[in-house]
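All protein chains but one are shown at their positions in the complex.
For chain A:
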């Protein structure tokens, strides 16, 4: 039932390409495309053709936006209410090994880079 609604939403997006400014679509309907260029490169990197279909890129963008929205809503409801913090995201992702490892790597890398930049700045400033 819910899946039928989702697919109907996708159909509407592909069919009605007027570019008109209707009321806010449930699936990010007539909103401007946020990630078209980056998603194309990403799809190529993940194994698709060098020129992926625009409709596929649109579907993927809607899915990503829905994913971010769901994650944000869930993060707002746990931990500190109404705010999104890194710990909440890490908690939500704990069951998925890939995403968990990726977030851990990204955050540790970020810390290392910050430390390196600070040390570099101090070195140039001191000398």
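Assume contacts are C-beta pairs under 8 Å (C-beta built on N, C-alpha and C of every residue); 3 or more make two chains touch, one makes a residue touch a chain; residues count from 1.
FYI, contacts and distances are computed from a predicted model.
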The hidden chain: which UniProt name fits, "Histidine-containing phosphotransfer protein", "TAFII28-like protein domain-containing protein", "Two-component response regulator ARR22" or "Sorting nexin-7"?
"TAFII28-like protein domain-containing protein"
In the complete complex, which positions of chain A touch the hidden chain?
1-3, 6-7, 10, 14, 34-35, 38-39, 41-49, 51-53, 55-56, 59-60, 63-65, 67-74, 76, 82-87, 89-90, 93, 96-100, 102-104, 106-108, 110-111
